[in-house]
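Omission of a single protein chain aside, the complex is shown with its protein chains in their original locations.
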């Protein structure tokens, strides 16, 4: 009697906390995600990295500081930061962060990455970033790994 | 003899139907997704929520009506709705919904969320929305849950 066909399915959940001193910030979290994968014992599967706050994003790109400047510059040109409630109806609620909700959506908001051989299966320049668009407060990012 | 290491893997698939009376509309589907998770019996895993039509999107943000106005306003400013086939080549096919294909892409199109303790694992303001950009017709959203 052999059970070799039955593969144990595992899931692992972790929450990362951030509290950036800059209102707008980009933080490379690739190493943190790899550490969590190691702890999970999962060798092969998928990892979802999802900001739990709606004025932040997680995205994948090159770890190059000029590029981070370009992302910020693009976002400011497409969707201006500081407009009154005349333009951003969300800001009629007393908030001033409508831009941050919109930016995080344009950035793609979340990523799902592959786990192979107990690590992130990344291309040569793929790095995972937490993008904070309305900082100075504690925020969580959910990391859920599912695999075998 | 113990089988406690063998975890049953489950999948569950459901299709939600929409037929909005507004051409452009945002519908909060968070409760519907949680009901499907409950029915699936899956306690821990991932749920993919994917519009099966290419002029609609699913996205996560705050349930605030001003913000929905701001999303629509942003999309209209970045990618105008009503342009002829001179500008939108897609509209040379007889369609007039090129903008809707483009908008749904800028909105991120789909989301994958975490299931923990038999419910969506959401931050304090995370809500899931169906975004219709070319309504007045029946459209489906696929919900696929995978986990244990």
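Labels for the chains are A and B, by order of writing; each one numbers its residues from 1.
The rule is short, and it goes like this: a contact is a pair of C-beta atoms (placed from the backbone, for glycine too) under 8 Å apart; a residue touches a chain by one contact, two chains touch by 3 or more.
Only a predicted model underlies this, so the values are computations on that prediction, with no experimental measurement involved.
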Selected from A:33, A:56, A:106 or A:143 as touching the chain missing from the view: A:106
Sole residue of B:34, B:50 or B:63 that reaches the chain not shown, by the stated touch rule: B:50
Contact with the hidden chain (one of A:31, A:70 or A:87): A:70
Contact residue for the chain not shown (choose from A:61, A:93 or A:118): A:61
Touching residues on chain A - with respect to the absent chain: 5-9, 44-46, 59-62, 64-67, 69-71, 73-74, 78, 106-108, 111-114, 116, 121-126, 146-148
Where the unshown chain meets chain B, residue by residue: 3, 6, 8-11, 13, 46, 48, 50-54, 78-79, 85, 87-93, 98, 101-102, 105-106, 108-110, 112, 140, 142, 144, 146
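Just so it is clear, only the chains that are shown with their structure count from here on.
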Separation of chain A from chain B, taking each centre as the mean of its C-alpha atoms, in whole Å: 19
